[in-house]
Structures are given as structure tokens and as C-alpha cells.
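Every protein chain except one is present and positioned as in the full complex.
Every chain is named by a letter (A, B and C) in the order it is written, and numbering of its residues begins at 1.
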Amino acid sequence: MTYPLWLIPALPLAGFLVNGLVALIAGWQRAAGRTAAWREAHPDAGHGDHGHAPHGGGHGHDDPAGHGHDSHGAHGHGPSVPALPYWQRLFHGVVGVGATGLSCVLALGVVVPFVRESLASENGLPAVVETAYRWMSAGPYVLDIAFRLDALSALMLSFVTFVGTLIHLYSVGYMQDEEGFGRFFAYLNLFMFSMLTLVMANSLPVLFIGWEGVGLCSYLLIGYYYDKDFAAAAGKKAFVTNRVGDFGMVLGIFGIFALFGTADFSFVDMARHGAMNGHAPLSVYAVCLLLFLGACGKSAQVPLYVWLPDAMAGPTPVSALIHAATMVTAGVYLVARCSAVFVLAPDALTVVAWVGAATAIFAASIGLAQNDIKKVLAYSTVSQLGYMFLACGVGAFGAGMFHVFTHAFFKACLFLGSGSVIMAMHHEQDMRAMGGLRPKIPQTYWTMMIATVAIAGIPPLAGFFSKDQILGAAFGAGHPGLFAVGLVTAGMTAFYMFRLARMTFFGTFRGSKEAEGHIHESPATMTVPLWVLAAGALGLGFLGVPEVLGGSNTFMRFLAPSLAASHPHEVSIATEYLLMGMSVAVAAAGILVAWRWYGAAGATPQVPSVQADAFYRGTGPLGPIVANKWNVDEGIEALVLEPFRKIGTALWRGFDALVIDGVINASAFLVELTGDLARFFTTGNVRNYILTLTLGVLTFTLYVWIR
Amino acid sequence: MTLNLTSADLAAVGPEIVLSVFGLLLVLLDAFARPLRPAFPYVALAGLFGANWAGHYLGGTFFSKAIEASDLTRFVDLAAISAATLAVLGGAALLERDRKNQGEFYALLLWSTAGLTLMVKGSDLLVVFIGLEMMSFGLYVLAAWYRETAESVESAMKYFLVGAVASAFLLFGVATVYGRVGSTNLIAIREAALGHSLLLDPLLSAGLLAIVAALSFKIALVPFHSWAPDVYQGMTTPAVTFLSTAPKAAAMVVMVRILGALAPNGLGDPWQPLLGILAVASILFGNIVALSQRDVKRMLAYSGIAQMGYAAIALATFNSDAFEGLLVFLAGYILTNAAAFLSSAVLSAGEKEAHSLSDLAGMGRRRPFAATILSLSMVSLAGFPPTVGFIGKFLVFRSAIAAGLMPLALVGILGSLISVGFYFRVIYYLWMKEPGHEVEIPEEDPLAGAAYVLVAAGILLLGVMPRPLLEIARAAAASVSFGPLR
Amino acid sequence: MNGELLVFAAASAVAIVSALAMLFQKTPVKSVLSLVVTFFALAVLSVLLAAPFVAALQVIVYAGAILVLFLFVIMLLNLTQEAAERETRVVHRFLSAVSVLALGGILVGVTWRSGAPPVPVSASLNAIPATGVDGEIPMLGRLLFTDYLLPFEALSVLLLLAVVGALLLSKRRFE
Partner (left out) sequence: MNPATMSAAAAAGVSVMSVAPSAYLVVGTILFAIGLAGALLKRNALSIFLSIELMMNAVNLLFLTYARMRGDAAGQMVVFFVIAIAAAEAAIGLAIFVALFRARQTVDVDKINFLKW
């Protein structure tokens, strides 16, 4: 059976090209039209070179800058900005959604039989590798653009394309009033292409193409509202932070190559079969840590998490797709993919586990006090990613991937729900200005509540199963400390999620009367994806029901061939029940506290009041610090950026400008002087040219003759 | 001595036949259907496509061993046809604007191309000579195309006179080789060379030297380069697009073939250093003088001298690795240099072509496409990844280092460093400098647009995915057998 | 046999002397006429070298056509004097003279001292007998349409090119 694997990423790429080109050309035409219109409106502007810039007229209706006047919210949304004509939106939408949708159909068409056959066979199917193109060859080493289908990539493939398609569909509704509609879909398709390349790659270099590609798209989409300073800055922040991780990633790839002599995933099998026995453990340890540094950057782990909350400056579907469901899990995927190498360096795994745990609890604690609905979800995402790394760190790669899978559904659902809320609120993101939205947007309410319950870890929803397996693995692997952190985090998660629900949907509306009148439910293109995702959050946990609850854990069985063998936990059945009970109890406690604290009237002050809310009152002196995100951004500024700036300035002034530039400029001057003299050999007289030719022959004749 | 002409013989010169016939057709069309002049570029393109289509001939020797067809000649056919195509695409609008779009321009271009491919196919030095002259005669006339302008005829005169001297030297060399070996046929010469160590003969060496000098003149290697800047500057840009690319590449290939025939066991002592000196002198002189040029076309001329210096490194290395690298380099050079000239042609306003760098100032915003192509070609000429210019240079330097010619590679790298100065100055002027004076902006032109797409795709795609190019270059390189690798 | 030597010596002397005369003539017309003499002498040498057909071509084409063309152009452009002013480019002249003497000296020396060719005469590869059974000219004619068919056809294109090009450049008006 041959799989058309390369078609799966190729379709979104085609979509990107088509949408991008059409949007580009249409954009030029529009810009030209606007300029012409402006010229007509300002005949006195005349020659245009001097005098006033185009904005100088100050007429809102033909101001090319467009999103000029919007008090807050992620994007300018003035009624003055002309949305694209209907047919144009239809075109971009059909191409964008169609490309991803087709890709999804293809992917499922490949994955479903693969899963079926794999589960039917004893040890799973071997990986299918399809080479699309020979990229380069250097001596014995060849590097192909090859795609791989095995359990791990099949898993990623299925939910990336599926969730991706739903979010594309959602975007058609969400982005309908945006001028950059075509550009948005082009970027989104480019992202899908990169992400699919990442998960289907058969070698680290190809994976790295996808890795950088998703980073690029993330940057482009965070800065989608590029005329907003904070969006542009957030994009830059994401990019720079990711560079730090990529530095480790690249070195890690080199390290893998040095260790195994190849960078395609055959090294996983080599590692599994003990090819590393002769190598110094230290080098394996170093390579693992370098790869993990890359994963930290992409998956927003401490201390490289700072970009992810800021990434919420992008449109909400982007937050859902890239910064919650897919791209940020790439780090977990990388660690799981290289799990066979990681298990050779147990110390590195311990680092992974503790970094994950620290991220989980730290981000959750910040999430407790956020008032921006998307920021809460962002910190929640960071925290959940920490969970996933925690799982990998204790050797439970399967559990980690399971959480990746379930998280993709409920977090995407939450983000899209929040998008629906934001849209209903006319781009108001502050929860203090919400409240009582339940009857006004019932579909959003119901779907979000399902996802909230799921993430809080209430059985039998998806989040319960995946989170419980992580906690069980942490305990079983003999890390009670990690278990405790995870447990506390679970409680915090339940708290901030229900705080969000309570502030948004219950109580009374705290915004202005005018805003209240405009609240409306979102169109079907947005609610349908919500319901599908909610269904996933509701039911997908049953794929991985542990044996102690009478399931057969199909999920783990399917994934096992791709991962390093994890040791069975020596935990008694009674202990397992106890652990489950504890996690449910903690979650319930979190819910209860949230419900109590935010149920009272006046618990939530209105915007823009600075009056402390219930959280401040409940936590004492810690409250303000937590609300300010533990002052991490300020700390980085003072401890890292400022010293570097000072050193940089010193080097620039002292060393660069004087020494380096001096040397360079002097030699450049000399070379140029030589050139100025040498050019006079070309005298312009053809006789001289014949002479140089003759002299050349003479010289060479003498040379040959003397030899 | 019997006439035994088969269809394979004719097929082997298929491209030349098609080109010649279309050239004649263009001359006739110009005489009898003058109103059709705007359509002539398309006729010429049809001829070039036809020639490309006719390029699927068999390998082997034809016409009583007068020519030898192989993957190598197919490679050069394709390269020359591409260069001519780009010249037509990029130049049509300019010629039409200046009312210089007579059919003869395209006819001469096609005939010149035919001569070029014939020269490379020639396995008899007589055929090589005829091909070379055919190519040159066309270019002499094209150089004088704007015959009312003093610069144009001056460049033609210079090119012609120095070229004629070079031809005489070439003939002297051919005569000497003929006399000492007894044949003008490269195949026979190679057989003789395998049996006798020919290059020890002083007279034969002198003859070979004359041949090398004459071909170096066509390639414009220092010290046989001096015509190039003047000719480039005075010649109309569409013609320079062709002149500065394909003939140089073809002369390089012919040089390799002749040296390969005379020195089948590898180049000996005086020859390898000699070619090395040519390379070093060209790289240093070309790059350094290019740095002090303010005229775009003169700058490109000196840059071309330096580029051919890099290519001469491969010549000095003289093994099949180096030849492969040389072919890749030449293909990249043709694409890139043609891109540079045709985009600067589009950025110029007719007879008042863009001459000085300051004419280019601010063009990035006014003509973004042409400026982008020019910038891209500068990056590629400077040898930066991910462009095809990088690949070729890399292969050439690598093979030189592998053959133990580290100093040559180092000079090449030094030259590349210097070259960044003037290549990037163009980019600086295009995008970051405000226009100092009013420059006439020419109209948009669909043919040039097609050329942009072609060259941009070529430069970038082959830079990112060089494998197809590497493969045909490898096949082509296999057509010349070199001495044992050192 | 001494006859050949005599004729060779005479023709060579005439050729070289008239070539030098061409070199030192100030008037272009006289240069051309000196060269005509050289070419006649060369034709004589050609006959000595068993190439009477080439000798005829030499006279007809070179002396009769090409040099007459030169004369026409000289008349057309009215070039009576080489140049009115005196030559001032001393460096150029000096270097030219030195390089020509050196290069010519080396070449003449190498030629004179060159012994037997590296590929012996008897072992010439693919040699075509200089005369066939039915004489020289029919044989050359036959060669032209057999072994040299391709160069011959290529030459036809080349001549066409030259005609078109020359016509184009020397037409009065460009239309």
C-alpha cells in the first residue's frame, strides 16, 4: 500500500500560494485605488512629494491606516474599514478551508486504516517512509525530503488536520470583517503546511524546516495586526525567544548527527537497540538537554515561556490553533519522538520533569489572577504544557502524548469559545466587563462549560483521564514531589477555569448598557466547530481508559511502538484508586473555592476600577505579585536585557567602531585605492588593448619557455 | 571520403539548423513584412524554443568526426539558448522603444547562438574556429547596433579589432597543433597525445598558448580582458546580456575540451600554474577594479572578469569534479549575469540607458520587480546562499581544495569578500538611496516580466534544490575524460 | 631542386620586404598596395608548397577582392594620411616594439630549432592524401562535400551573417 503522504502537506502549501498571490494582487489594486481616491479628494495635494503625508488629511473614511481608533481589544475594528467584497471572502475561505479540509480527509484516510491494522497486529505496524525528493547528498550521507507515518506521527497528523480544519472553518466567521482576510488564510495554510512537515518529517533536518516554518507563521500571525505596536512587539518577542530555543535545537541536531552518524529517525531505532553503549553518557546527556532547550522554546517552558501570553495579541483562532492546540505541542512531540535517546540519559529526563512541573505550577499560579480572558487561557496552556513535559520526564511519554491529544480539543474549544465571547462583546476581552452572558450566548456557554469541566479534570471527561495518568505515572515512578506539584496545579487549574466561567457567564452584566444590547450569538461557522470540539472534549478520554477502570487503554497500546518502552508502575490497585480520588477531590475543591469567592456580589470590580477583587482578598500579600505575573518580565528586563544592552553598547563603541571598523575601513580604502589606480590600465585606446593581449602572450610564452 | 549522411547527422546539428532557418526567416520578414516588427521577438523566441526542442539528438560523432554530440553539448545548447532567450525577453521592449527592433537583431542573435553551439560541438579545430567566428561576427555587428551613437560603434570597433587579433592567434595555434600532431581533429589529437607526450614539444606549447590566449580573450581573463569593459559599456544591454554570458561559458568549455585532448593524462607543470595565474589575476584585478566603478555596466564587466577568474580556478584544477563544478558555476553565471543585465536594461530609459549607479537610486520603490531581480542577481553573483551563485562557487572552490590547490581557493574567497563591496552597493542604491535627479521611468513590459519569473525561479530554485542541475552537470562532465585524479 | 630554393628565397624576400613596407608606409593606400605584393609572393610560395589552387584563391580572393575592398573603403572615407600629427605614444611604441621583437624572436627561434614533430610524419593520423587519382582540385572539391560538408555549410551561414551584418551597418539610413 502506498500512501500519498506528500500530498498532505502539499495541499495547504498550494492553498497558501493561491491565497497569498490573490491577496497580494488584490491588495495592490486596493492600495492603488485608495491612492487614486485620495488624490481625487485632495486635488490641492498636487505633486505629493512635499507637504502632507496621506494621513494628514485626517478624514477617517479614506484613511489608509484603517484601524486607527479602537480603545482596547486585540484589533482595530472601526466600521470605516471596508471588509472584503463577499465573493473575494468566499474565494479565500473556500481555498483556505478546502485545502486544509482536503488535507484532513487525506490524512484521516491514511491514518484510520493505519490505526486499524496497527491495533490488529501484535507489535504494531512498521513505520511507512515515503521519499519525495532527494534534498542533498554528501558522500555517503544522503538527506531526503521524506515523510514518515508511524503511530506517533499518525496521532499528531489526525488531530492537527482535524482541529486545524475546524479552526479554519471558525475563522471564516470570526475574521469576516477583516481587511486582511486573504492574508490571514494564506498564513494559516502556510502554518498547516509547516506543522504537517514537522510532524511527518522523517529526519531532524526536515523536521527543523517545519519547526522554523511554524515559528515564522506564529510570528506572522501574532503580528497580524502589524499596525498595532503591541502586536508587532509580541511577534518580535515570540521570535526572539524562540531563537534561544532554536539555538539549542540546531546544536542538538548536530549532536544527534555526531552520535549516530545520521539525522533521520533511524537513530531512534539505533538508540533503542543499544547503539549508544560505547558512547560517553555525558554526550548523550548534553544532546538531550540541547534538544530539550529547543522544545522549551517552542513549547513555552520555564524560562522561555514569556512569549506565549503575549502571543495572544494575534487573532483568537490563531491562539487556538497555534498557541494552544498544535504548534506549542511540537516540543512535546520532539521529546516523545526522541524518547529512546532520552531514556539513555535519565538525568536529562529528570531535568525535563522538573522543568515541566515548575512550569505547570508557576503558570497556573499566574493564571489565577488574570482578568483578560485570553490571558487566563494562555497561562493555562503554558501550565498544561508543563504537565505534558512532566509526563515525559517521568518516562510516561504515552501519557504525555495523550494529554497533548485531549488538550488539543478542550483547549481549542476554550479558545474558540473565548473568541465567540469576545466577538459577542465587540472585542472586549476583560472579564471584569462581562458577566451574565449565559442566556445571551447559550451555545458558546454550553460548549465552553463542557471544555472547562474537561480541563478541570472531572471524570469522565477527557482531561480527567489524561491528567490522571500523568499524576499516576509521576507517583508510580517514585517522584512524590512531582506528584504533589501536579496535584496542586490540578487544583489551581480547576480554580482559575471556574473563576473564568463564573466571571464570564454568571452573575450580572458589568459592562455598559449599550454594549449589553449588542451581544449576539456567533454564526454557525463558529458554533459548529465549537460543538465538534466540545464533543471531543467530552468523549475522547475513553480512548485511553486505564485498565484499573476496566478499560484496555487502546491509546497507549497504539502508541507504544513509537515510544521508548516505559516501565510498568508498581502501584497497587488500591493506591491507584486513592490517587484518582485525590485528584478529583482537589479539582472539586478548586471549583468550590472559585464558586464561593466569585459568587458574592462585588467580588468582581468593574473595569476600570483598581479595587482588588476576590482573589486579592483571599490570598493576602501574595495577590498583587501573582497578578503581576511574579514580575518576571521586569526581572528579565533588569537582569538579562539591560546588562546585555550595556555590554553591547560598550562593545559597539569601543571595540567595533574603533578596532574592527578601523581595520576594515583601512583595508577597504587600500583596496579601493588600488582599484582607482588599476582602472587606468583600461586606457580606452584599442592599440593598448592589443598590446596587453600581446604582452600577455609574451609573458606566458616566456613562462612556458623558461620552464 | 564518401558522403554518407544519415538523419542522425542532421539531428546532431538540429539546433543549429533551426536557429539558422529562423534567423533567415527574421531577415526575410523584416524585408517583406515590416509592420510585423513588434512580433519579431516572439518569432525569435519560437526559434529558440524550436532549437531547444531539436536538442534531443543522439550522442556520438557526426559528419566524419567533425562534431561530437554528447550530454556536454546538450548542456551548452541549453545554456546558450537560455541566454539568448533572456536577451530577447529582456531587450525587446528597449529595442522597440528606440526603434531598433529590426529583424536582423534577432537574426544575428540566433546565428550567433548557432555559431556558439557549433563551436562547442566541434571536434575538429576547424569547426571550432568557424563556430567561434560565426558567434563573434554576429556579436561584432550587435555591438554596433546603435550605429549612430559614438559609444556603440566605438565599442564595436574595439571588440572587432582585438577580436581579430585574437582570431589570428587562435589560427596560429591551430596551425601549429596541426603541424606538430598532423591533424586538426580533437579525437585524433587525443589518440596521438595518449601515445606521445605532446606538451613537451616547445613549438606545440607555443601553439597551445596562442589558443589559450585567444580563448581567454573570449572569456575575458586578465590580461586578455581589456576590451570587455568598453564593449559592455558601449553595447546595447540586450546584446550584452548575451555577450557577457553564453560565449564566455562556451569558450571555457572549448578550452577544457582542447586542453583535455592535448593533455589526456592531466595538465603538467607549466600549464596548471599558468591557468592558476590567469585565475588569480582575473579575480584580483576584476574585483578590485570593479570596486572603483560607478558605471553599472562597466562594474558588471569587471565583475564578469572576476567571475571568470573563479571559473578558471576549475580550469586549473582540471579534473572531472572541477569540470562538473565549472558547468554548474557557468550555468549559474549565465542565469545570474543575464538577470543583472536584463533588469538593468529595464531600469534604463532607452538610448539613455542607466549608466551610473546614481541613476539606479530609489528604483526599488519605483520599479520594484526589476529592482528585486537586480538585487537578487547581485546576491547570487556575490555567491551568497540560497542562490545558484553560491552552489557553483562552492563546488569550484571545493574541488580546488580537494585537488590540493588551496591557494587558489583562498584567493577566490578573498576576491568574493572584496566583491561584496560593489555588489551590495547596487542593492544599497536601489533601495536605500533617494534619487538625486529625475530619471525617466520606462513602461512596464510583459516580456521582461516573463524573464523575471524565469531568472528569479532559476536563481532561487536551483540555489535551494540544485540536484537536477548537479545531475545534468555530472552527466555533461562525464563527456570529457580527464587524466587520473591526483 | 635548386630552382625551388631560388624561387623560395626570392618570393620570401619579396613577401617580407613588402610586408615591412606595409608596416612603415604612412599612407593607407600604399600600405594596401604593399600588401598586395606580399600576397602575390605568398601565392608563389603556395605553388611551391604544392597548393596551386590555394595560390589561385589567394590571388583572386585576397589580392583581388579583399584588398580592393580595402581600397574602396579608403577612398570612400578619404583617408589620405595615416595621421596628421606626429606619434607621441612613446611608451606604447617602445613596449610594442619590444614585445613584437621578443615574441617574434622566440617563435622564430622555436620554429627554427623545432626538430621532428612529436607525432612523426609517417604516423599522421587520419591523414588525407594531398592528391587523389584525378588530381588536386577534384579531390579538394570532393572533400568539401564529404568530410568537410559541415564546415562548408556552416560557412554558408557565416557568409550570410556577414552579408546581412555588413549591409546593415553600412546602409545610409536605418529603417
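Criterion: a contact is a pair of C-beta atoms (placed from the backbone, for glycine too) under 8 Å apart; a residue touches a chain by one contact, two chains touch by 3 or more.
Model, not experiment: these values are computed from the prediction.
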{"item": "Visible chains in contact with the missing one", "value": "A, B, C"}
{"item": "Given B:Leu161, B:Ile187, B:Ala402 or B:Leu460, the one touching the chain that is not displayed", "value": "B:Leu161"}
{"item": "Of B:Thr176, B:Ser216 or B:Asn337, the one touching the omitted chain in the full complex", "value": "B:Thr176"}
{"item": "In subunit A, positions touching the absent partner", "value": "679-680, 682-687, 690-691, 694"}
{"item": "Interface with the unshown chain - residue positions in subunit B", "value": "126, 129-130, 133, 137, 140-141, 144, 147-158, 160-161, 164-165, 167-168, 171-172, 174-176, 178-179, 182-184, 229-230, 233-234"}
{"item": "Interface residues of subunit C (partner: the chain not displayed)", "value": "1-5, 8, 12, 15-16, 19-20, 22-23, 28, 31-32, 35, 38-39, 42, 45-46, 48-51, 53-54, 57-58, 61-62, 65-67, 69-70, 73-74, 76-77, 79, 82-83, 87, 89, 92-93, 96-97, 99-101, 103-104, 107-108, 111-112, 114, 121-122, 124, 127-131, 136, 139-140, 143-144, 148, 151, 155, 158-159, 161-163, 165-170"}
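We adopt the following convention: only the chains that are shown with their structure count from here on.
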{"item": "Pair of chains joined by more contacts [C-beta pairs], A-B or A-C", "value": "A-B"}
{"item": "Chain centre separation in whole Å, for subunit B relative to subunit A (CA means)", "value": "49"}
{"item": "Of all residues in subunit B, the ones touching two or more other chains", "value": "202, 206"}
{"item": "Residue list for subunit C, restricted to those that touch at least two other chains", "value": "106-107, 110"}
{"item": "Residues of subunit A touching subunit C in the complex", "value": "685, 687-688, 691, 694-695, 697-698, 701-702, 705"}
{"item": "Interfacial residue positions of subunit C with respect to subunit B in the complex", "value": "106-107, 110-111, 113-114, 117-119, 121, 123-128, 132, 142-143, 145-151, 154-155, 157-158, 160-162, 164-165, 168-169, 174"}
{"item": "Residues of subunit A touching subunit B in the complex", "value": "133-137, 668, 671-672, 674-676, 678-679, 681-682, 684, 686, 688-690, 692-697, 699-701, 703-705, 707"}
